[in-house]
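Notes to accompany the following structure.
Note that one protein chain is taken out, while the other chains of the complex remain in position.
So, subunit A:
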Amino acid sequence: MALTREQMAQRVARELEDGFYVNLGIGIPTLVANYIPEGVDVMLQSENGLLGMGRFPTEEELDADMINAGKQTVTARPGAAIFSSAESFAMIRGGHVDLTVLGAFEVDQEGNIASWMVPGKLIKGMGGAMDLVAGAENIICTMTHASKHGESKLLEKCTLPLTGAGCINRVLTDLAYLEIKDGAFVLKERAPGVSVEEIIEKTAGKLVVPDHVPEMTFAD
């Protein structure tokens, strides 16, 4: 069975380490905040200028001056800091964020990512995504492995305009967890009940399959 969005978030959350500063993109990455492991303290960075993003506000706490990068109302946790957009992107570009999680349309075996523009469709903008992928050492891309029509999104070469070149090293799809290394996807784990054959079939880029590919496990 392919992973649900919640399971994808759960799996990514296992990569969080105590003391990490983390930037979570919009969509599945945002859900990762719901699964931070016990005993692990992370500070969430929101690129509009907040380090230490807290939960959503109660009615009483609601404040128009307190939003996240998705423009949702939020709170700041104790120990948070607030700063300008230039300071925020100095942190991002300067490589100070320990882990970035973001979605993508396509990723290729060279670590290129396309996530912001489909030619012929309305272009809304890249927001902070280009800065995030250019600045982070450690990025996990979350995406479905193939389109609704079964076309692979893990490619030899991205077909869409890039968000960043050679910057992605880990991908979590609904079918598998993979690393990108030396011009190939390396299959590290598969979703429960998903066969290696299915992953091979749905991966258009070069795929390295180790002898043993463990199945992910999830508590009920």
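Just so we're on the same page, contacts are C-beta pairs under 8 Å (C-beta built on N, C-alpha and C of every residue); 3 or more make two chains touch, one makes a residue touch a chain; residues count from 1.
The rule is short, and it goes like this: contacts and distances are computed from a predicted model.
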Legend entry - Protein name as given in UniProt for the chain not displayed, "Phosphate transport system permease protein", "1,2-phenylacetyl-CoA epoxidase subunit A", "CoA transferase subunit A" or "Heptaprenyl diphosphate synthase": "CoA transferase subunit A"
Legend entry - Chain not shown: contacting residue from A:165, A:184 or A:213: A:165
Legend entry - Full-complex contact with the absent chain, from A:2, A:36, A:67 or A:213: A:67
Inset, instruction - Kindly state which of the options A:8, A:22, A:42 or A:92 is in contact with the chain not pictured. - result: A:92
Legend entry - Absent-chain interface as seen on subunit A, which is shown: 46-50, 55-59, 61-68, 70-74, 76, 82-86, 88-89, 92-93, 112, 117, 122-131, 134-135, 161-166
